[in-house]
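With one protein chain withheld, the remaining protein chains of the complex are depicted in position.
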Amino acid sequence: MENNSHIVVKNLNVYFGTNHVLKNVCLEIPDKKITAIIGPSGCGKTTLLKCFNRLIDSTDGVKVTGEVLVDNENIFDPKADLPRLRKKMGLLSQQPFPLPMSIYDNITFGLKLQGIRKKKILDGIVEHYLKMASLWEEVKDRLHSPASRLSIGQQQRLCLARGLAVEPDVILGDEPTSALDPQSSAHIEKKFIELKEKYSIVFVTHILRQARRIADHIIYIHMGEIIEQGPACEVLQNPKEQKTKDYVFGVIS
Amino acid sequence: MFNWRKLKDRVSGKLMLLITILACSLVLVIGIGLITKSLPVLENNSFFKLLFSSDWHPLRGQFGMLPFIISTLLVTLVAVLLAVPICLLAAVYLSEYANRKVLLYVNPVIDILAGIPSVVFGVWGIILIVPFVKNQVAPLFGVSSTGYSILSGGLVLAVMILPVIIHLFISVIKSVPAELRNASLSLGATKWETVKLVVLRKSKSGIFAGIVLGLSRAFGETMAVLMVVGNVIKIPGSLLDPGYPLPALIANNYGEMLSIPLYDSALMFSALILFIIVIIFNIISRFVLVGIERRTI
Partner (left out) sequence: MNRQRGRRIEENIFKVLMVAAALTIIAVFLAILGSIAMKGLPAMSWEMITQTPKGGYYLGKEGGILNAIVGSLILAVGATLLAALIGIPVVLYMNIYRKKNSLFVNAIRTSFDVMWGIPSIVYGAFGFSVMIFFGMQASLLAGIIIVSLVIFPVISRTVDEVIQLIPKGLIDASYSLGATRYETAFKIITRQAYPGILTALLIAFGRAIGDAAAVLFTTGYTDAIPTSLFQAAATLPLAIFFQLGTPIPEVQARAYASAFILTIIILLISILARVITRKFSRFKI
């Protein structure tokens, strides 16, 4: 595997009550590459993603064993410093969730928490990341209007800018384009390709073509188990496992 | 900087847990307090005598509360018997037959009714209901009455519990899935038959919960009833006789409570009775409602 993985998963098992949802998952997310987690619906892709930043905690009746190492710290350690570890991972959900404040405040929210308050610095950061998310031109005249007034595509880009502003190492995406129109989707995909120079990107998708388009590394999950993982060209064109072949070449959907 | 945030998070969590536990234990504290204050009167009068005797002579240390209990039961019964059918009919009309706009106008009415203070209902009762009972209802039965009666109390109480009950009925009826209605209609039933045989049957437990809730509200209402019910310590012989429900007993005599021995304890005991009854009814109603919620999910 590549070196400097920010996320290493060891023997992760997740149970929803008596349901064994993720079975003995071991993997490393390669650094500064785009990793796509693919697989049929309901097989644990989103669950796995939620383990990376431990948002899985809020699910009722969940039990987790194993380790998820973020920069060599186990995020599931009861003594772990959760806000700090979570900050290392920006989250882009399927549905954009702008915070109930202005566009400007959305971006500066995470920063203000860390104590950055000087207006000049914040202004600069807001502009920088809105440009990075290709949203600056569209909103530069209304930074202080409510974020809820943006279109869905714009909101998703706002959430991207917001997540980048706290300077994570990893970007997590939970089907980040499935609620968007094709144009906005293409936008986000283009962003991912640009961003992988600085960030490691992991996203869940059920759109195989999307994975083909942008992924460097593929993890294929079926029924809670990792069937195959590796460089995209190998897994998508020459899969080793039968189940992977079935999925990638269209038998299972 | 960061440790300060962690500290705030941890401390606030513990503080809020403390407040929460204190808030919830309030019910227990009240219960224990009332029980403690009731003990003195229970030492001299048996439980049975307190509840079932009509000898109310505080100066002699006799506290038979039967007249008050009967008054309370009668007023509550009248209120519920009047309110429930009206609420049911109106709720069915509003959710099934009337068009959307009507509900838009009626909802504010129900909300405002729910917010009107008890004393204002009492004033209304004195202005309209008491004369009505005295001049219109009593002569119908060939009886003369001052108008201050169980009936007046029941009428006013019925209006007061209307909003709570109708609100519940409407939401229960609305929660019956449209597919069920459609199935019934496509089997040839009329709208009314669908309502009668399907919707209402499905809503049975919700309706029951509504009745129980209405009862528990009615038991505890004090001021309005107090103002129109007459406050005469005697077991009412008819609905047109005056009565003296338990809450009124407590409210009227808090001044003398301390001057007569054991009087305060007796009043606390009646508060305790109210407390227990209301809690039991509340819990029943809540269990039923949660059961419905769970089934519709």
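As written, the chains take the letters A and B, and residue 1 is the first residue of each chain.
In the analysis below, a contact is a pair of C-beta atoms (placed from the backbone, for glycine too) under 8 Å apart; a residue touches a chain by one contact, two chains touch by 3 or more.
Note that the coordinates shown come from a computational prediction; the quantities given were computed from them, not determined experimentally.
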Worksheet entry | Contact set of the excluded chain (shown chains only) | A, B
Discussion item. Can you tell me which of B:N44, B:S118 or B:S171 touches the chain that was removed from the display?
Written reply: B:S118
Item to complete: Kindly state which of the options B:L73, B:I126, B:L185 or B:I260 is in contact with the chain not pictured.
Response: B:I126
Discussion item. Among B:S12, B:N182 or B:S238, which one touches the chain that has been omitted from the display?
Written reply: B:S12
Worksheet, complete the sentence: For chain B, residues touching the missing partner are 5-6, 8-9, 12-13, 16-17, 19-20, 23-24, 26-27, 30, 33-34, 37, 85-90, 92-94, 97-98, 102, 106, 108-113, 115-124, 126-128, 159, 162, 166, 190-193, 216-217, 219-223, 227, 247, 250-251, 254, 258, 264, 267-268, 271, 274-275, 278-279, 281-283, 286
Worksheet item: In the complete complex, which positions of chain A touch the hidden chain?
Response: 53, 55, 58, 60, 82-84, 86-87, 89-91, 93, 95, 97-102, 109-110, 113-114, 146-148, 159, 162-163, 166, 172
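Methods note: only the chains that are shown with their structure count from here on.
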Discussion item. If we count contacts the way the header does, which residues on chain A are in touch with chain B in the complex?
Written reply: 81, 83-84, 113-115
Worksheet item: Which positions of chain B touch chain A when the two form their complex?
Response: 1-2, 5-6
